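Reading through the structure tokens given below for one structure.
All protein chains of the complex are present and in place, except for one that has been dropped.
Let's look at chain A:
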Amino acid sequence: MMALNGTPAADTPLLEVRTLSVAYGRKAVALNAVNLTVPKAGVVALLGANGAGKTTLIRTVSGLIRLHNGAITGGEVLLEGKSIAGLSADRIVRLGMGQVPEGRLVFKNLTVEENLQVGGAILPRATLAERLDAVYDLFPRLAERKDQAAGLMSGGEQQMLALGRALAASPRVLLIDELSLGLAPLIVGAIYQQLKKIREHFGTALLIVEQNARLALGICDYAYVLERGEIVLAGPAELVAASERMHESYLGARAERQAAAG
């Protein structure tokens, strides 16, 4: 790994992934000795092309890896210093790790309000109402659509709802998987503005997994770049954005040519 200057805060980090290796089945190695740290209230981006292992990493951290027939073959995952590797996904959520899965997985037949109530179901009843108000403050659009079935909303609104639902549980860290996938750029831009506010309003740390490097580098403090299951680059956002490797593969001329061709 090439480490650029400056590492995240030195005291116990909120989320720490240490020399984590993951494999699917017997041989296919999906992650190889990955290190990653999310400090308290920090915003960290995990970048990489399709198939680099981003989703595997987030599934491992969130406890869903076994559902997808993968297994941890080495290393550990620590939430506030305690190991969470091997715990069930719902348990990890209850320990304070919120999740916004890829593909805007909302409860389609439930109303917006009900979606948020399920999200906040782990909170005591007294604090839930207050928390939902705060979420509605952040996403006024959801307040307007309170009683609408989630499945009838637009893609962007569903993505907001998925964010709001995760926030309803008062998580300390939020995993956000491929937020921009399948959404119009204008809407993605608006939602990224909301992500900035999430940290300001709630002090929630964010781990943003994103294929669109430019977007994620615009709001994160620190970024990791994953290639073929290994972290190949890590550092503060400005340095990563300015690095030659990043420019070459993800931000620069070649990426634009690829985008134009695709």
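As a convention for this text, a residue touches a chain if its C-beta (ideal position, glycine included) is under 8 Å from a C-beta of that chain, and two chains touch if they have at least 3 such contacts; residues count from 1.
Methods note: contacts and distances are computed from a predicted model.
For the chain of the complex excluded from view, the name given in UniProt is "Branched-chain amino acid ABC transporter permease" [choices: "DSBA oxidoreductase", "Tat pathway signal protein", "Branched-chain amino acid ABC transporter permease" or "Polysulfide reductase NrfD"]. Within the whole complex, the absent chain has one touching residue among A:Gly53, A:Gly75, A:Gly119 or A:Gly235, and that is A:Gly119. Across the entire complex, the residue among A:Val38, A:Ala169 or A:Ala234 in touch with the chain not shown is A:Ala169.
Set against the missing chain, the residues A:Asp90, A:Asp133 or A:Glu248 yield one that touches it, A:Asp90. Against the chain not shown here, chain A presents residues 62, 64, 67, 88-90, 93-94, 99, 101, 105-110, 114-115, 117-119, 121-122, 165-166, 169.
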